[in-house]
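For this view, one protein chain was removed and the others were kept in their places.
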Amino acid sequence: MSETSITRPQSRREWLLSDAPQTRRQARLGAIYQGWLTFRANKLAMFGLVILILLVFMAIFAPWLSPQSPFAQNLAGRLQPPSAEHWLGTDALGRDILSRLIHGSRITLFIVGTVALIAPIIGLFIGTVAGFAGGWVDQVLMRITDIFLAFPKLILALAFVAALGPSIGNAVLALALTAWPPYARLARAETLTIRHADYIAAARLQGAGPLRLLIRHIWPLCISSLIVRVALDMAGIILSAAGLGFLGLGAQPPMPEWGAMISDGRVYILDHWWVAAMPGLAIFIVSLAFNLLGDGLRDVLDPKGDKE
Amino acid sequence: MTDTNTGGQGPTPPVSASDRRAGRNRRLRRIAGTLLSLALTLLGLLLVTFIIGRVMPIDPVLKVVGDRATQAQYDAAYQAMGLDQPLVVQFFRYLTEVVTGDFGRSISTGQPVIEDIKHVFPATLELATLGTLIGVSIGVPLGVIAAARRGGIIDQIARVVALVGYSMPIFWLGLMGLLLFYGILGWVGGPGRQGIIYDGMVPHVTGMILVDSLIAGDWAAFRDAFSHIILPASLLGYFSLAYISRMTRSFMLEQLSAEYITTARVKGLSERAVIWRHAFRNISIPLVTVIALSFGSLLEGSVLTEIIFSWPGLGQYITKTLLAGDMNAVLGGTVVVGTCFIGLNLLSDLLYRVLDPRSK
């Protein structure tokens, strides 16, 4: 929290919740705080947040948390069920599943984080430019968006990975390239509704150029709906990444990527359920956490939905 | 991979006021424009696929001649496939053929692509349709009730059901479902579209076995086919249910907070009438778009479900042929998926115009 808030005589909370904010900054922080209060009241969303914080914690401290090396093989001790020694059992090459899951959280976070950063930015850029410029620029950009939307998504991702060579970085790129069109549509729609707003006209009269208008005035307004969308899409990204891993196109062996781990365990599913179930459960929990978080965020940020 | 995330871009903006005054000319021009943009999108789709196919480091010739081929045999096949021509020539040659309805021959099945698609697309269509029906018939009421009793027990259940659906890796759920309902309980048929002894017994009319068996009046074959489709369809249905119920709830909440609802309530209409006859009617338009989108994403063929259930559908077909560098097949499949997607978009636009009183 900012320094100014401490020096004020009123309590921080009062300052934040003030009905008559004195500065723009106070107003903004106040809005965020109010949002946080709404969010905190949503128990499920808080639950999601806690899980994600734990996940980040797990990823950061993976080497210290994991009981064994994620790569150490032991063919004699393969396919062991969960036990005191191996809490989640061992896989087909006798590797400790818990250790692999813990290390795999880094990969999952990397994928999700990168895709969630790249795709909305591409979408935001294309969508706002299209909506703001209008005319043939709009036509061309939207046609391109349509083409990518009409494309079978997994195929596009597969083709990219096949073309660039299978690796985790390329999987991320491929996912980002298939994920941007909906954001572009969304950003364009938002832009269309605000582009004729009075304050945009005012800014224009003050001599703001198109680029400045776009960056200073249009982007900030599109961001909240994009964030909601991203939070809700996170789970989809994890599942898509897992799907690529499942098809052998994501992380390369012996990297403990969760989707690839399910794929490894698939052949043992009838007799050694834990090999596929544990990474499946991990994916499920994290996706659920992202969904709960996204759902909560939507309640806070989405201006039109859910106001009673 | 199920991807129900394409939603949210909402229906195209409502028809502007000037359209109301539009004459016949204008309407014709609009139709022409729509057709043109459709053609352009398809063309773009083809071009992108074509380029992908050429830059992809998978050699289609090897699929044809196999591992043991000598260099001379390889070269002969390379020429026979026209790969020695410049890219532009290849693309235009392909386009000319497509225009005459010839999608070429698939190298991974040895059949004309059209024939392949006649088999794989109905399989996917059947599955997607049933899946969407299940998703809609449960998802919509669930969403409406969740919104009507916001915060109530049904709302909470709906939320959990939906979020779990969003979060579940489909291949995992599919394998488990197969194990439980087929392997242990024996309630449903196993992997594949029909029991093996029924294989090829139902004459191919539409390619959708449920429909074909009814046409043939073969009740046993219908039962058999139904027992095979119900599990994968329920699975896909669950995912579209998750999406549809969330969207329905969100639309309903918006309506229920509108003034006319308050007015209706004040007038003393029963809660039931308020919800179903007033609020629900008004969300039917965006809902149609959402359903169309979710249907569209199922039509794309969910590769993983198809693999697990040995379902010879479009998703598997495109994936498999893509990985074999079989570009004729991939292009054909992409055209089908693209056309479906664009067609559904057009259809929801059209419904929008028909259903939305403001645009009349």
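We call the chains A and B, going by the order they appear; numbering starts again at 1 in every chain.
Simple rule for what comes next: a residue touches a chain if its C-beta (ideal position, glycine included) is under 8 Å from a C-beta of that chain, and two chains touch if they have at least 3 such contacts.
The criterion applied here is as follows: contacts and distances are computed from a predicted model.
Novice: One chain of this complex is not shown here; going by its UniProt record, which of these names is it: "Stage V sporulation protein AD", "ABC transporter substrate-binding protein", "Aldehyde dehydrogenase" or "histidine kinase"?
Specialist: The UniProt record for the chain left out of view names it "ABC transporter substrate-binding protein".
Novice: From the listed residues B:85, B:137 or B:262, report the one that touches the chain absent from this view.
Specialist: Reading the full complex, the residue touching the unseen chain is B:137.
Novice: Out of A:130, A:147, A:162 or A:189, point to the residue that touches the absent chain in the complete complex.
Specialist: Considering the complete complex, A:162 is the one touching the chain left out.
Novice: Write down which of B:103, B:121 or B:182 is the residue touching the left-out chain.
Specialist: Counting the whole complex, the residue in contact with the absent chain is B:182.
Novice: For chain B, enumerate the residues touching the unshown chain of the complex.
Specialist: Touching the chain left out of view, chain B contributes residues 57-59, 62-74, 76, 106-111, 116, 119, 134, 137-138, 141-142, 144-145, 154, 175, 178-179, 182-183, 186-192, 195-197, 199-200, 223-224, 226-227, 230, 276, 307-310, 312, 316-317, 320, 323-325.
Novice: Residue by residue, what part of chain A touches the chain that was omitted?
Specialist: Residues 71, 73, 75-76, 78-79, 92-94, 162, 165-167, 248, 252-254, 264, 266-272 of chain A touch the chain absent from view.
The rule is short, and it goes like this: only the chains that are shown with their structure count from here on.
Novice: Where the centres are mean C-alpha positions, what is the separation of chain A from chain B, in Å?
Specialist: Chain centroid spacing, chain A to chain B, equals 25 Å.
Novice: Chain B touches which residues of chain A in the complex?
Specialist: 44, 143-144, 146-147, 149-156, 158-160, 162-163, 165, 179, 181-182, 185-186, 189, 192, 229, 232-233, 235-236, 239-240, 242-243, 246-247, 259, 262, 266, 269-270, 276-277, 280, 283-284, 287-288, 290-292, 295, 304-308
Novice: Across the complex, what residues on chain B touch chain A?
Specialist: On the chain B side, the touching residues are 1-10, 13, 37, 40-41, 44-45, 48-49, 52-53, 55-58, 150, 159, 163-164, 166-172, 175-176, 179, 183, 250, 253-254, 257, 300-301, 303-304, 315, 318-319, 322-323, 330, 333-334, 337-338, 341-342.
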